[in-house]
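Heads up, one of the protein chains got dropped from this complex, but the rest are sitting where they should.
Think of it as A and B in the order they're written, each chain with its own count starting at 1.
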Amino acid sequence: MKMLTAAMVALGLSSAAAAAQDFPSKPITLIVPYSGGGSTDLIGRQLAHELQQIWGQPVVVENRAGAGSMIGTAALSQAEPDGYTLLVNTPAVATAPAVQNDLPFDPKTDITAIGMVATSPYMAVAGAAVNATTFADFIAEAKERPMFFATAGVGTSSHFTEELLIQQAGLDADIVHFSSGGDAQVNLMGGHADVYISNTASVMPYVNNGQVKALVVLGSERYELLPDVEASAEAGVDGIDINSWVGLFGPGGMDPALVEKINSDMHAALATDSFKKVLADNFVIAGKDSADEFKAQVEKEMDLWKTLATERSIVAN
Amino acid sequence: MSGIDYREMAGGAFVTLLGVGFASYAAIHYTVGTVTRMGPGMVPVALGVLLAVFGLVIIFGSFSSLPQRGEIRIFVPLVILGSVLAFALTIRPLGLLPAVLACTLVSTLAERKLSVVGRFVLAAVLGASAWLVFIVALQLPIALVNWPF
Partner (left out) sequence: MDLISNIALGLDTALTPVNLMYCFFGVFVGTLIGVLPGLGALAAISMLFPMTFHLEPTTALIMLAGIYYGTAYGGSTASILLNIPGTTSSAVTCLDGYPMAQQGRAGVALAMTAVASFYGGIYGIIVLSVFTPVVASWALSFGSAEYFALMLLGLVAASSVSDASVVKGLAMVALGILLATVGMDPQSGTARFTFGSLSVLDGLSISALAMGLFGVAEIVSSIGRTAARQLDPKAITLRKLMPTRDDFRRSWGPMFRSSTLGSLFGALPGTGPTVAAFVSYGVEKRISKEPERFGKGAIEGVVAPESANNAADQTAFIPTLSLGIPGSATMALMIGALMVHGIHPGPKLVTDQPELFWGLIMSFWIGNLLLVVLNLPLIGLWVRLLSVPYHLLYPAILMFICIGAYSVHYSAFDVMAVMGFGALGYAMRIFGMPAAPLLLGFVLGPLVEQHFRRAMVLARGDFSAVIERPITGVVLGITALVLIWSIWAGMRQKARMRDRKLTAGQED
């Protein structure tokens, strides 16, 4: 009986499964919604390279930067959900829709979350004007002297995580928007602004060069790759349980069997030595989630940032 | 005093209208703020007003200047702008080669020194060189021909 049901289910799915099995039979476009040279671009290119080996079909990277990754993401949402157009993106896929209220697509239904490529905690770094070396000291200093939190732009993940930290730590601080993460950090070095939060890949090069100070990783536990940096919960700042990531997406309404296939091929790509080296270089660890777990996390973040945007009155217009 | 330069006056009016347009749209839709805490509307409103003032100065100046010479073309600009439009509309759906052909065939209408055959030959030569330069040599990720199906 059980077998019969299974056989019937299998029969029903067979056409879709066949489509997934045949995939890919022509070149694939991987959209990177950022300009070249950044950490997401490098991870995206490495993924394209490894998937090309696995699939035996060219995987062409197309940089379509702009509007906080929304131009590339919008292009993805308009593509056929056949797996031949894919996208890598960061939590910007959840933060940007929280401030851009006239997007030409619905981020929850018009894109399909396929899997998490890599993840790392968010890290706060401090500039030349900050005296504190521990997070507890920093909180005390920030309560005495209102600080400037530098962002990589309105609606970026640095903006939202900084708002979250300010809220959870009960600080009285000013947000200053810069044109990019590099711009924000050079202003930290010059002492013009005080704190910047981003993923480890964006801040660790400057931390290692001694240009900015690693202050804290946001979350309840220390990060396995950087055990010397405190976690925010250690100084009593709770309620921040969010990590940065790079994820793989497809257009909305993809066949679940195809999503599963791409997800497992992606994990095979992540297991290669060359990809492991790229991940280690960027201080990130490979994602382990299934497509469903990743989808749940992305949707949870979309709701979280939307709520925060309203609470902290971030939304323009 | 030497007559009214109507073209200059039209130019002034053009600038004034642009300024008023920018300023009023910004004033209605965006927060202006104060000089020390500028909103997004401050610069567009201030410069729109400034632009309108400059336009008025140009209009004022047109009453005391010499009329300019030089023809105003209608056909040529429309054809050339049309050829750019033809490229823009064909590049994504059809690919590089159709876009270059469309652009060249439209643009060569502007100066009728080429025969129909000559226009097609030029379009083919340009299409081939675009393929060589941009796809073979520079390897831009642009499709040579997209078959819409």
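A few comments on the model shown:
To be clear about the criterion, contacts are C-beta pairs under 8 Å (C-beta built on N, C-alpha and C of every residue); 3 or more make two chains touch, one makes a residue touch a chain.
Given the structure is predicted, the values throughout are model-derived calculations rather than measurements.
From the set A:Ile54, A:Ala79 or A:Met189, the residue in touch with the chain omitted from the display is A:Met189, counting the whole complex. Touching the chain that is not shown, out of A:Ile28, A:Leu51, A:Met70 or A:Ala257: A:Met70 (per the contact rule at the top). Residue in contact with the omitted chain (choice from A:Phe23, A:Tyr206, A:Tyr223 or A:Phe275): A:Tyr206.
Think of the hidden chain as still there; on chain A it touches residues 35-39, 41-42, 45, 49, 61-68, 70-71, 74, 99-100, 102-104, 148, 153-155, 174, 176-179, 182-183, 185-187, 189-190, 192-193, 205-206, 208-211, 277, 281, 314-317.
Panel shows chain B; residues 2, 7-8, 10-11, 14-15, 18-19, 22, 25-26, 30-31, 35-40, 43-44, 47-48, 50-51, 54-55, 57-58, 61, 65-66, 68, 72-73, 76-77, 80-81, 83-85, 87-89, 91-92, 96, 99-100, 103-104, 107-108, 110-111, 113-114, 122-123, 126, 129-130, 133-134, 138-142 of it touch the chain omitted from the view.
Here is the rule we go by: only the chains that are shown with their structure count from here on.
Chain geometry summary: the mean Cα position of chain A and that of chain B are 38 Å apart.
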